[in-house]
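For this view, one protein chain was removed and the others were kept in their places.
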Amino acid sequence: MFARSRVHTIDPVPDSDDLSVRYITEEGETVTETFDQIVLSIGLQTDPEVVAMANRLGIELTEGNFCKTDTFSPVQTSRDGIYVCGAFQGPKDIPQSVVDASAAASAAGESLSTARNTLTQQAEVIPQANVVGDRPKIGVIVCECGINIAGVVDVPAVRDYAASLPYVEYVAKNLYACSQDSQETMSELIKEKGLNRVVVAACTPKTHEPLFQETLINAGLNKYLFEMCNIRNHDSWVHKNNPDLATAKAKDLVRMAVSKVALMQPLPEAELNVNQTALVVGGGISGMTAAKSLASQGYTTHIVEAGERLGGNAHHIFKTATGDRVKDKLAALVDSITGSDNIKVHLNTRLSSVEGFVGNFKSTLKNGDSESELEYGVAVIATGGTALKPDEYSYGKDPRILTSLELDQKLIAGDPALKTMKSAVFIQCVGSREPDRLYCSRVCCTHSIDNALELKKLNPDMDVYVLYRDIRTYGEREYLYKKARQAGVIFIRYDLQNKPTLTADDNGVRILATDHVLQRPVEITADLVTLASAVIPNKDEALAQFYKVPLNDDGFFVEKHAKLGPSEFATDGVFLCGLSHYPKPIDEAIAQGRASASKAITLLAKETIHTSGTIAETEPAICSSCGVCVSICPYSAPSFIEAEARMHAGKASINPVLCKGCGLCVASCRSGAIHLKGFDNDQIFAQIFTLNEAV
Amino acid sequence: MELMGVEPDRLHFSWISSAESTKFVNVVKEVTEKVKAIGPNNHFIKDTAKVA
Amino acid sequence: MTLVKIDKKNWAEGLTAAADAYRLYGPVKEKDYHQFKALEKGEMPDFDMVNTRLSPKALLFPQSEEMLEFSLDESRDDHHIMKAVATDDTPRAVVGIRPCDAKSTLLVKLNFDTPDVKDPYWLNAYHATTFIGMACDTPLSTCFCTTAGCGPYHEEGLDMLVMDQGDAYLAKLLTDKGKAFAAAAGWSETADDPAVFDAGRKAAEGRIVSTVKTDNLADTDLLELHGAPFWDDIAFSCINCGTCTFSCPTCWCFDIQDEVHGKSGVRMKNWDSCMFPIFTVHTTGHNPRDTKTQRVRQRFMHKLKYFVDKYEAGIMCVGCGRCVRQCPVNIDIRRLCEQMNSFKPADACAAQG
Amino acid sequence: MLGYTEKIKEIAGRLLKECTVDMVIGFRKGTMPMMNEPCFATTPEAVDTLWWDSNCGINLANYLTNRKEKVAVIAKGCDSRNIVTHIIENKIKRDQVYIVGVPCTGMIDKRKITGMVKGEIIAVSETEDTIKIKTADAETLFDKTEVLQQNCALCIHRNPVIFDEMVADAVQEQTDVDRYADIQKIETMGTEEKWQFFDDLLSPCIRCYACRNACPLCYCPTCFVDEAKPQWMGKGQDPLDVRTFHFLRAYHCAGRCTDCGACERACPVGINMRLLTRKLEMDCQEQFGWEAGLSLDQRPAMDVYQANDPEAFIK
Partner (left out) sequence: MSDWEPKIVSFLCNWCSYGAADLAGVGRMQYPSNIRVIRIPCTGRMDPKFALTALREGADAVWVSG
């Protein structure tokens, strides 16, 4: 339940541990309520020690003691070579902090790019023993995990039971199997006993499998000759009060793991080199920033812009919240792009096809009727967004009713009429936070208040009103809101149920609203009405199809993970920045431009990538080329071998790079011609068959 | 399977996200209860290699 | 060889008497066709049929038969040791087998009872069985037994041949096994009119409408026959199901499988069919008889050429007509035999030009 | 369907003469009453042996699998739907097959008639809607609708859905037909009763695989029955193995089976295994609104995922 109010006092209720709160509602009435618990939502501030450090380092701070940064270089502190990200730059949430982090990394990377790979040494590759065809020799290590497992499961009994299983040559129990010294002893054991399969009965493979696989590699074994069975999360922790059942279950799980690991084969990981060229789709501010960051770190970059000039939405914006004129900063950025020999710009161009996969994309670029091919390794999608043309408040029927960007055009042109106007009204949340467009466009509050201050500067005694539902000038933009109120801008709140009504006639535009404080209708005649309309994405279904990247219902792109991967897609090798992701001001767009470049570079810098070993593989002799796998695979990894191939023409084969190893095709293949390595039929059947002897 | 005379409660399908541990536990308990209710599987079972 | 007259009235109690010493088998009607089955106490064989849908070979050579059994349970002392499966070889009698099916047992015996290889399972069952044949007075249009080495009154392979005379049966005791069964059944009223038998035989043989010529199968060159042009046309319609081989009384191929469940395992043999591709697949995946035509050719060459050359006992077919009736696409062995028999290698080359 | 034989011969002869196709796949008179043998005609004499009557129940689409040459095929309604599935599943290319469509009024159930008549059937003669059966001692006349194969009696796609040429004008499609009455009846039985029902239904099975091999949908080089790594299913007569085989084979035909009845016709022991395939056909119809082999550009329902696939069974 949300209540607009001012909290006066909180007192503990005598002889009980409740609390009573006294607050004044919007109508001015005083209310006292008791609660069991009260949570104070406190804001973020810079730690005094950090403020002291900043002064020592000569880093300029803002009046709120946050690091002062320029809109067009949001991660650059005032001291050259020192970059900033996260809450020290300003109050922000985790996704934005993670974006800033990647942006800061790319900024640092730019200055260090010449020294890349100079100090790293080549990891020494340990030769892999060839165990194909050998009799399986299995080592079973049962972990006690302190008391987590041993407290419930009779570990010695499970170990002795494991010794009786077929092909098991060595068993041991271990206090903490994942500890560093256990890893070393395990590695020695593998070599000494000549083991070629390992089962670790401990915790969940999701967290510890890579650790143990690393140990296998160090011991010269292929990392897939390993099976983990979860006798902690799935057994001891959840069957605490009947240890005998838990021990029986542990024995079953160990037997299943041993029966599976005996059939595991060493699996290769396909190695692929990454094309060192990058492609940026969209030449707006964030696209250009991404391209500049990529190019300055030595990667040739192509920008594909559908329009006839770079700059996108920024051309229509007058100034930033921190006061810089967008026009000249944008011009500087565009010059740096056209000037750089590492960046090739393709104007009036669209992508007409995308083939291939991470590191090896191939696209045709269509410019009018001429087409050209481009091969590249990574793609950054920055297709941006535009302002909504509203269909309410009789927009478009009267020259005095504008959108925010149209007002900016007048400000850029220095339209004299703005000086002589007597009153201006801003209406917020036009088209945003509405039933059919639920999201908040985040930038319009700051933009309207900034323009209101601009109008006040042009003509101090002009009446400026802002009709709003909620003011969301987040972070240090709140200072603008304070300055606007001090400059006499009048803020009137309305809610969705009774929006202001607007009628335009010769002597001005009359706006009728209810003042939220006086609770009485107010009529304002305005010479100019600015509608803060929503930011909508340049929705491009075809592009989403090309790269197999998802769009949400509002048409914005959906990132891989809000916190762990905010500027990349689930599809490997495709990255994301700018308005096409969600509405954001220029500084956040630039930060995400840099962030997507940084993420792309982590992939490009490796030059080669390994694909997972547990992927599907067809057996052409048995394939009846019916096409079920080709039609069912969400990643379109299977395809038919072309008709004129020398061997197995017309049979299905699976591209190891595209395959995510989900096994859809394996289960849908009627002829049983596809094997999912690591989870093959015989391995799963083995696990089922051993169930028959469940104790 | 149902048409062929296998009790429907022998097969269970569910969707559980990796965050819904409570749902996981409830589904396990529910499935176990249902299977206990219908008794052991004595039809669709091949204990020895029967011939005819 | 003595003749016995059995009044129909004491046919039934004769059988029940014999049931003490023999386990009785006979044709029983199930759904809309007859099948050889073990007769329960007092159950009588039903002769209201021309012949059973599937051949009685299952009595001696069951479709699935456990040969050996073993246990993998190491707690037992006899683990991993193959032990023979107990088989019930007490004397039994098959009542109502047709002469053609009885002849087929002899053809199959040629394979399962050779000087150097004897199949214990088949032979134990064979020696324990007494065959009481029922003469065939109303053959089907698809029966061609007279030209396939036997006939409606053929005696080879039978221990006793019974002829239906309306109110009584006339039985010819051919072997001492037959005599022993007649004694057990208490049928001892001798009769002395063999002429009735010959008349019956001639009448029955007269009712056979279809014949096959097999005279020059033996001396046609094998390789020429193998390369004959008509195989593609014959094999086109075949869908490679195993119906013909499974219903044929003289097909004896089987495959041995081990099936393990949990700790107990069984080595069993199942009928196999040269019609199945898997019959000849090698572990490498190579299959010497990969195409349908090769498999169809193999079946007919074996029955009408390889067997003829190897055993010199005529064709490996008793003319029961089951494969003709059961084949879903109506591939007819009689047409095959005619084409193979009249095949002249010479004009084949001329035709090809 | 009496006049069809002449029309088929004329079309076949023309196609061969004009070399539009290398061979024509059709039926020729069988050597026994109520039996016809699929054959291929390449020469004028062979064309002359082509024949068509109410006993052409075998599905000729089965003979198109993996054919390389240009072929003409005589196709009933159900056969044509199987040809559509064959084309979708790359077993034959559309331009490689010349489809001679036959509007079909239903095929005779040989086993049903043999059961209704005493003694061996010697001769059969057919008129437009009756059939005369001659045995040793009697001659009985049947109305065709009485002795049709069950799938033909319930058939709602008698006219071919895809063809290059039609032998005659389309016949009246049956509309007031409840295709799933017997299935629904079984569904109302108790679990134990259902188990016994299928035990009894499948007990005569001798694992000869005629049903699998007569079906055009079953073209896998290695059937799951013959899988050996591991061999998870027994090859013997164990009722559970028999049941597993029939269950999974029917499952693999889900959304693809056109109910042509070739499996039932080929089965030597007359098992009504179409109960399983039609149950899956009913489910595909109810849940995905899908009928097999009706359009060349849509893959069967079980091959693709759609967002609106019903998922009520997932908790």
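As written, the chain order gives the labels A, B, C and D, with residue 1 at the start of each chain.
FYI, contacts are C-beta pairs under 8 Å (C-beta built on N, C-alpha and C of every residue); 3 or more make two chains touch, one makes a residue touch a chain.
Everything numeric in this text was worked out from a predicted model, so none of it was measured.
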| item | value |
| --- | --- |
| Sole residue of A:Y167, A:W237 or A:Y479 that reaches the chain not shown, by the stated touch rule | A:W237 |
| Hidden-chain contact residue, picked from the options A:M186, A:A382, A:V464 or A:L676 | A:L676 |
| Absent chain, residues of chain D that touch it | 224, 232, 240, 244, 247-248, 251, 314 |
| Where the unshown chain meets chain B, residue by residue | 6, 9-25, 27-29, 31-32, 34-36, 39-41, 44-47 |
| Residue numbers in chain A that touch the chain omitted from display | 204-206, 230, 232-235, 237-242, 245-246, 248-249, 252-253, 256, 614, 661-664, 666-667, 676, 679, 681, 684-685, 687-689, 691-692, 694 |
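Note that in this section only the chains that are shown with their structure count from here on.
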| item | value |
| --- | --- |
| Interchain centroid distance [CA atoms averaged], chain C/chain D, Å | 31 |
| Cα-centroid distance, chain A relative to chain D, in whole angstrom | 54 |
| Residues within chain B bordering two or more other chains | 46, 49, 51-52 |
| Shared-contact residues (touching 2 or more other chains) in chain C | 63-64, 259, 261-262, 268 |
| Contact set on chain B toward chain C in their complex | 46-49, 51-52 |
| Footprint of chain D on chain A - complex, ascending | 621-628, 631-632, 634, 640, 650, 668, 670-673, 681-682, 685-686, 689 |
| Of chain D, residues touching chain B in the complex | 183, 186-187, 191-198, 234, 236-241, 243, 247, 275-276, 279, 313-315 |
